[in-house]
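Next up is a structure, given as structure tokens.
Complex shown without one protein chain; remaining protein chains in place.
Chain lettering (A, B and C) follows the sequence in which the chains are written, and residue indices restart at 1 in each chain.
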Amino acid sequence: MAMQKLDVAILGATGAVGQRFIQLLEGHPWFQVSEVIGSSRSAGKSYSEAVHWVLDGNPPAGIAALTVKALDDEFCSPLVFSALPKEAAMTRELELAAAGHVVCSNASANRMLADVPLMLPEVNAEHIGLIDVQRRRRGWRSGALVANSNCTVMPVVMALKPLVKYGIRRLHLVSEQAVSGAGYPGVSSMDMIDNILPYVPGDEDKMQTESRKMLGAFNGESIDELETVVSATCTRVPVVDGHLVNISVELADQPALSSVIADWERYQAPVPDLPSAPEYPLQYLYQIDRPQPRRDRQAGKGMMTSIGRLRECPVLGYKFAALSHNTIRGAAGCSILNAELMAVAGYIEGFRVADYALAT
Amino acid sequence: MAMQKLDVAILGATGAVGQRFIQLLEGHPWFQVSEVIGSSRSAGKSYSEAVHWVLDGNPPAGIAALTVKALDDEFCSPLVFSALPKEAAMTRELELAAAGHVVCSNASANRMLADVPLMLPEVNAEHIGLIDVQRRRRGWRSGALVANSNCTVMPVVMALKPLVKYGIRRLHLVSEQAVSGAGYPGVSSMDMIDNILPYVPGDEDKMQTESRKMLGAFNGESIDELETVVSATCTRVPVVDGHLVNISVELADQPALSSVIADWERYQAPVPDLPSAPEYPLQYLYQIDRPQPRRDRQAGKGMMTSIGRLRECPVLGYKFAALSHNTIRGAAGCSILNAELMAVAGYIEGFRVADYALAT
Amino acid sequence: MAMQKLDVAILGATGAVGQRFIQLLEGHPWFQVSEVIGSSRSAGKSYSEAVHWVLDGNPPAGIAALTVKALDDEFCSPLVFSALPKEAAMTRELELAAAGHVVCSNASANRMLADVPLMLPEVNAEHIGLIDVQRRRRGWRSGALVANSNCTVMPVVMALKPLVKYGIRRLHLVSEQAVSGAGYPGVSSMDMIDNILPYVPGDEDKMQTESRKMLGAFNGESIDELETVVSATCTRVPVVDGHLVNISVELADQPALSSVIADWERYQAPVPDLPSAPEYPLQYLYQIDRPQPRRDRQAGKGMMTSIGRLRECPVLGYKFAALSHNTIRGAAGCSILNAELMAVAGYIEGFRVADYALAT
Partner (left out) sequence: MAMQKLDVAILGATGAVGQRFIQLLEGHPWFQVSEVIGSSRSAGKSYSEAVHWVLDGNPPAGIAALTVKALDDEFCSPLVFSALPKEAAMTRELELAAAGHVVCSNASANRMLADVPLMLPEVNAEHIGLIDVQRRRRGWRSGALVANSNCTVMPVVMALKPLVKYGIRRLHLVSEQAVSGAGYPGVSSMDMIDNILPYVPGDEDKMQTESRKMLGAFNGESIDELETVVSATCTRVPVVDGHLVNISVELADQPALSSVIADWERYQAPVPDLPSAPEYPLQYLYQIDRPQPRRDRQAGKGMMTSIGRLRECPVLGYKFAALSHNTIRGAAGCSILNAELMAVAGYIEGFRVADYALAT
């Protein structure tokens, strides 16, 4: 028997990542978009009037007619997805969590707060325990704030998680990032025709800090970051979606290349099946010229990370390329996955997943 | 008084690099293109009929009317530029040198032969001494074979040359290469729209071997390669011209970043002024998002290497980006520079530079 | 109860359009790919070895293991899809039809033969009657040859079909075509970065001849072509998939713009539901900057034609833009639709659609 789905609100609903939330939640088995929140300029308009839709096709009909609310309006959805700009996110996300909402945020503002889990279900589901710490310390009962990482960090931590057991000593990362990572209008076409940019504002720092937190261990009270040295260079290339990272890594152990590939291919997260999770989150591509953004970003409906070109690195030992869809797996899709994990783990008050089929 | 210019022949004249030779030699103060050599399919046609000109505009009028010769025809130009494919180059370049021609080759076929200098006037002009060894060993009197490096190696050795004095221990290179490096038609547009390729056939090996030879020292008899560890990853991006390399380097000494920049800005090769050489071969760009292929590849008429983003690398100590025009500085332009150095140094029989003004 | 699906063979299976056939037939309710036919170079290899897959992801697992046959091998599938190059198609398609196969061809070779229907189910399903003429004249019993139009003609005839009733006097067409129309490797990336090509070999003629045949009437014995004057200019732009045509048209009647839009929005083909047909084949987009190739080509799983910007043309009366996915609706998808119509209409011997659910 079909039960009432959980109402969700999207903060920053008219932006590029907000649009992805709406697209990905279309037909979601547990959640339904009931409130869309935009800038004061958009508030009061219908969503279809307010949005300049930049994804394929048009906004889903059911959403197009919703009236956009302002960020300081009241909203009633128990679950809130945040695609806010950094400044707007900083205090508002905490206010909403304090008011009892479960906030799954894609914003960078609060990611590095000590009691906010920076979570990917397949990488560090156990960090969800930090929610108990968060609620205790902050006096929140039903509210919570969970963040996911920067979109460029995503393929790195996905690919490295199965290698943590070998001891990750040093990491050298050079990214080739898609333009959708900068939102819309984002990067000028004058910069992206017959050109690349050797710099992406802010992302190199995030690569170096967020990867250590994500691969760290929850000690019952806080996260012990992974002790490793990270050097990141971030560049922008003329690709719509899909961040590729050239990764070199020094491992304490010396596994055979074939063992590393086997680790990737067998990897499954120690969590229940979640509706948005691919069966296997990683795929290894054996063709020498893969992964490629356009051809591989949609693997697993945009939720798989594709890896290729594993070989010896004369400097650090191992090198390979990893690719994730940056606005699906690397942004909206990951927040949704986090919300699904929160639901399964019983962190969303009044919502029992047991009433639903777990399935794709 | 205007003297007779030296006749030159272009091998592989209808290909993309061959076209660059023709374009760059237009109006050269010392050399004039007198013979164009193509495939058997092109031989006998006029150059304008045989060529599918892929550079801007049209072939120079003076060249358009030349009749294309076949590779095994006789030709009389004392100086020969080779833009041959690898297989064709392998024996024919040696035959022509044996027959008395000075061959300046952009082909990869003979680059790593022990007695063939892999030369850039600004990097290792002293390697020209290897010509004497070559002539002695092979019994050549007036002939010679000089090669220049792969187009992706170029920005690496140009940027590193002033740093050799600090002791280059380890190098980590990730390139983002233009499509013209693969010739015409080369890379399919199906691979280069909304996409990048994480692999460039053959180039990673060349990065690792050629850089060591180029930065090595001539010991009077052979080249002592630079002892350093090199790891290279080569990727292809949707850019017409201009190879950018993200370089991380470990130095034995620990110069200040400002000293390194000063080394680059002051760098001048210890050779006479050559017509195709920029006054300063390196420029450092202080904007945080430079160098960029489209905006910086034409610096110094395509002969300067642009460097930017020098900063600390947590893994290797120093990192930065370097960019060269791959078919000018990285191919045809470099072969021409080598020929100019050969001329100045008296290695082209019967041609006295003293009769010409040095410089444009 | 699931019945045996009809075996189909793909001619030219390793090319770009052949790959689309395979991709689109994955999970088809009636047809299953049983034979893949390639060049003599590919024959004998497994499909996964022989193909350089240029679409997203990898070939379907079931197809990857098939052994590629040569074009002159025998094959047993009653239904054959042809993605052959023109020369190869010319005689082989007729031989196969003579041998009893129903051949649905995307090749241009036999399109303009008087007894070969150039068919789109939504445009001219009644042309299927030409099959009876074809069989009678040629003495074929079960075999048949049906063609679909050039990929650039597709959006033109789709958009014009509902307007034929107004009397189409003159047509002026300027296309902006995707690179996949030229196959793989097809157009060089050197021609498609920071560039467009003002010419597409062969397509202007096809626009002028095929559109008249497709919009013509079947008189029981042959096709009376639509009498209209057509001027076509075909250009190539840096887009992977999706041909956009800027159409100006002079109509004998003078319908209101709103009537024309209503004609498009209400248009449905007078044929039974076919599995690959969208419910409505046309959509009108009201945003002033649509249709756009990347955002609209996937409408209706790539089978809808999107129209926009209808306005007065000072020269011819009406103008608008129309867009179709060129390798789905404009090539493989249309051949499949033709095969579905052949099946429903009883032209495929031994195959009764009644045994299958109609619909996706």
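By our rule, a residue touches a chain if its C-beta (ideal position, glycine included) is under 8 Å from a C-beta of that chain, and two chains touch if they have at least 3 such contacts.
Small disclaimer: the values here were computed from a predicted structure and weren't measured.
**Q** Consider the whole complex, including the chain that is not shown, and state which of A:43, A:64, A:88 or A:240 touches that chain.
**A** Answer from the full complex: A:240 touches the omitted chain.
**Q** Any idea which of C:50, C:109, C:168 or C:239 touches the chain not displayed?
**A** Once the missing chain is taken into account, the touching residue is C:239.
**Q** If I consider the whole complex, including the chain that's not displayed, which of C:321, C:334 or C:353 touches that chain?
**A** In the full complex, the listed residue that touches the missing chain is C:321.
**Q** Which residue from C:71, C:271, C:313 or C:345 sits in contact with the chain not drawn here?
**A** If we include the chain that is not displayed, C:313 is the one touching it.
**Q** If you put the missing chain back, which residues of subunit A would it touch?
**A** Here the touching residues of subunit A are 16, 54, 179-180, 184-194, 238-240, 294.
**Q** List the subunit B residues touching the unshown chain?
**A** Residues of subunit B in touch with the missing chain: 54-58, 193-194, 240, 285, 294-296, 298-299.
**Q** Going by the touch rule given at the top, which residues of subunit C touch the chain that is not shown?
**A** Residues of subunit C in contact with the hidden chain: 170-172, 174, 176, 191, 193-199, 208, 229-231, 233, 235, 237-240, 244, 246, 248, 288-295, 308-309, 313-316, 319, 321.
The rule we apply is simple: only the chains that are shown with their structure count from here on.
**Q** Look at all chain centres (mean of CA atoms) and spot the one farthest from the centre of subunit C.
**A** B
**Q** How many Å are there between the centre of subunit B and the centre of subunit C, using C-alpha atoms for each centre?
**A** Centres of subunit B and subunit C (C-alpha means) sit 48 Å apart.
**Q** Based only on mean CA positions, could you tell me how far subunit A sits from subunit B in angstrom?
**A** One centre to the other, that is 44 Å.
**Q** Going by the contact rule already set, what residues in subunit C reach two or more other chains?
**A** 54, 193-194, 240, 294
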